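Down below is the structure, laid out as structure tokens.
All protein chains but one are shown at their positions in the complex.
Chain naming follows the written order as A and B, and within any one chain the residues start at number 1.
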Amino acid sequence: MHDVKIPIGPQHPALKEPASFRIALSGEKIMEVSVRLGYNHRGIEKACEERTYIQDLYLIERICGICSHAHSTCFVQAVEEIAGLSVPRRALYIRTLVAELERIHSHLLWLGVAGHEIGFDTLLMYTWNDREIVMDLLALLTGNRVNYGINTIGGVRRDISQKETEEVLKGMSELEERTKYYIEVAQEELVLRKRLSGVGILSHEDVLRLGAVGPTARASGVARDVRKDDPYAAYGEIDFKIVTDNHNDIYGRTLVRLGELMESYKIIRKVLKSLPEGPLTVRAPRKIPLGEAFSRYEAPRGEDVHYVKSNGTEKPVRVKVRAPTLANIQAVAFMLEDRYLADLPIVIAAIDPCFSCTDRLISIRDSKKKRGKVVPWEELHQFSIEWHRKRGIDFSELNKRFRIKD
Amino acid sequence: MLKALFNILIFPGFLFLVVFSFIAEFYDRKLYARFQNRVGPPWFQPFADFIKLSAKESIIPEEADPTLFKIMPVFALASVLCASIYIPLWDTKALFSFQGDIIVVLYLLTIPTLTLFLGGWYSRSVYSTLGAMRSLTQLFSYEIPLLTSVLASALLANTWSLSEMTVFYTRHPWLWACNLPGFLIAITTLLGKLEKGPFDIPGAETEIVSGSLTEYSGKLLGLFRMTINVELIVGSSLLAAVFLPFGLTLGPIPGFALFVLKVLFIVSIISLFRTVLARLRIDQMINFCWIYMAPVAFLQILINLVVKGIISR
Partner (left out) sequence: MKLRPGKMIREVLGTIFKKPATTRYPFAKSNIPEDFRGEIIFHPEKCIGCKLCMKDCPTGAITIKEVGEKKFEAEIDLGKCIYCAQCVDSCVKKALEVTSAFELAQLDSGKLKVVFHAEPPKDTQGKT
């Protein structure tokens, strides 16, 4: 049978966010995959340069709904490093608490989405029902179910009271019971094992070569976790295990995420038990001094990296965000080689894609030399103006109307 | 003549089957929702869905073949409604019966799958073609166990007519208990025929949007959905007549109530299977049907031959 080209295109029931996968099929077997991203690009990095640091905090938080605290904390850590602030310990512990609660809600969401992609809607309904416990806890602690807004430059904005601590501990016990049941289901349910085992195989060497991060890498035995390699917030003072697995496939990734859920409950209990007293913030200046910083964070999907460059004014010069899905997406095309079409939704869902986090890439390639080069922003701006002028489009009228300096 | 028309169009023909299929669809969806701790749709949801679909425009793709595209849902509905004429519902006699009507009923129940294939093929869309191919591939796996288990029950009764089969089982009560392995096989493969449960591969939403039904909309989609619902009822009543043929001489009212209970019992089992099992891949499904289902169906034939030998002594 000859090759049929099928678009798992920008709009498709398998994808939660737009991304384009062009598949060449022969019968049910996938012959070729080509991945194309960029449908979710919103110009956030450019928007950050026109707002002050305090306003940027809320913008960066809204890059993604599921890992919003991850981006917010990573950005705030970078700014605090440039300004040389030392955040009080109570604030670091509260940040860790919200971070682990976010990890719990993200992993429960992933379990449900994975169940939906293989046609197991019951798992979706049950895990998302349990996720409501975490969402209610987050609403109680921070004031909102998503986009928590708990960070501010120099610390956190809200305190945690005794009653809230008890609610959190009660929620953790309930969730621990439910997670033990889900681990049993994952290990004993026959049809689930058949759909997840042997699918999306990435060996240890492949992970290191393709640069995968997060649970995708940890399921192949690569013990890479920013919380242990480069501790931030309160992770340096709390003892916990990195969960790895040796199955190398999607079943292994399920077990890793379920194991991380169990670890998160233990971390939250330790954080609440040893919560230090003290102030919640230090006073942060409005004008951040000259400098640049690079900050890393273990988001539920992997390693999240932020880079901030300041020049002594109230607005940053450059903010760059590299989300973990960008590191994992190269592995998807590799994992889909020589598999069936029915494996495609679960393989894409296995890296836990968050295309909203990912879409901010600029890569310039010189077509004659076939090598990439770094182009400064002003050069790119001039290049685009010249390009349009050669084709008869002149922006000077438009600039005069909007009063933009050329 | 008037009685025949009444039987075919109103009761127990077209109107009764359509209303009963709406009720069964509501029951199935409500049970599925309650299993998942949700509220579920209200009782009038299937009626509302059908009315809404009839009010919408049927968009026919440019590259599709218009005649075949429009005729397929009508064929499917007609064949499924025809199949119910030969099935004894709450009496030992169906509306019409002759020797060999088991084969006719099973053949008529295969036609909806063929119309799904042809409808998907003539839609000329990538997703529909894939769904159509999967429908046919699935057909080759589940037909043999289904036919074999139904025919094993007929083998024990020594006849090729559904009505005479029920007469035989009424005369020898409790003999239908040796058909229980066949019942299990038949329910599992009925899931494949109805494209529900772990075998909803041709209509896998997350992989090929909607399979063969992707390009259908409006009245044609309404007719196809009605076909699927009526197929559920007709398939369940076939299974009830073949494997649960007890209480058929109780008279019209208790017999009717027992028939409704039997059909809803089979629909409950189908809902339960749909809830607790994930979707299989097509190659896993073929393996499962040929390695596990078919041998048990042949084993059922063996058991029935042995029992037949014992009782004819």
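One rule holds for everything that comes next: a contact is a pair of C-beta atoms (placed from the backbone, for glycine too) under 8 Å apart; a residue touches a chain by one contact, two chains touch by 3 or more.
Bear in mind the structure is a predicted one, so any value in this text is a computation, not a measurement.
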Which visible chains touch the chain that is not shown?
A, B
For the full complex, which residue in B:79, B:129, B:166 or B:275 touches the chain that was left out?
B:275
Who touches the missing chain here, A:11, A:26, A:187 or A:246?
A:187
Residue of A:20, A:55 or A:311 in touch with the missing chain, whole complex considered
A:55
Candidates A:11, A:34 or A:144 - the one touching the absent chain:
A:144
Residue ranges of chain B at the interface with the undisplayed chain
31, 33-40, 272-273, 275-277
In the full complex, chain A touches the hidden chain through residues 51-52, 54-55, 57-59, 62, 122-123, 126, 129, 132, 136, 139-140, 143-144, 147, 149, 152, 157-158, 181, 184-185, 187-191, 193
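Just so it is clear, only the chains that are shown with their structure count from here on.
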For chain A and chain B, let me know how many angstrom lie between their CA-based centres, rounded off.
46
For the chain A and chain B complex, residues of the former touching the latter
4-7, 12-14, 25, 27-28, 115-123, 125-126, 129, 189, 191-192, 194-195, 340-345
Within their complex, state which residues of chain B touch chain A.
35-38, 126-127, 129-130, 133, 198, 200-201, 204-209, 275-284
